[in-house]
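The other protein chains are all here in position, but one chain of the complex has been omitted.
Up next is chain A:
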């Protein structure tokens, strides 16, 4: 599904190149649950951003579902966001002015899903996440774990084939973190959704099927669990 070949990323400042990623090559297949691990500054988030096409690599090629995406225009990239990619953030990044229901509904609006279907899909997800009672609350009225659930629900509602999660449990207490990880595992196993997460936690990584260890921008280890 994802094929990275010799990805490099560096910033040039005053003639000195400071590398974030070096010679990163890997393949991620449909249905994998990959955790990217490594110390701070290893380039984990940058790699995830490149995978999510939020950043462009300085060098190298990246093909997503058989299509070279390094040269993709904005319109095509946004089509991919609408149909294939769901994002989950450490800081949740819900829109503060929208209720839980509206936050979940937003991607469907951009995807131009008809009203009736939109409502049933949002209702479905709310039901599945046990949040029907909270649908009219605003993000700041929810706990962190609940906000992250909304974040994940929002990513799922558009039925993506892959979820990119940047430290999804970084701001959560361990009980809540556990719940999120269980959810990821279930989504991966039951619905076949590809998941790539960045995490610091060995525990979290253990939920996945594969671990990429990054150190100073280089893949040091690629472990299949």
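Here is the rule we go by: contacts are C-beta pairs under 8 Å (C-beta built on N, C-alpha and C of every residue); 3 or more make two chains touch, one makes a residue touch a chain; residues count from 1.
By definition in this document, contacts and distances are computed from a predicted model.
Trainee: Per UniProt, what's the omitted chain called: "ABC transporter permease", "Heme exporter protein B", "Heterodisulfide reductase subunit A" or "Hydantoinase/oxoprolinase"?
Mentor: "ABC transporter permease"
Trainee: Just name the one of A:33, A:62 or A:87 that touches the chain not displayed here.
Mentor: A:87
Trainee: Could you please point out the chain A residues that touch the chain left off the display?
Mentor: 49, 52, 54-55, 74-75, 78-79, 81-82, 85, 87, 89, 91, 93-95, 97-98, 102, 105-107, 109-111, 154, 158
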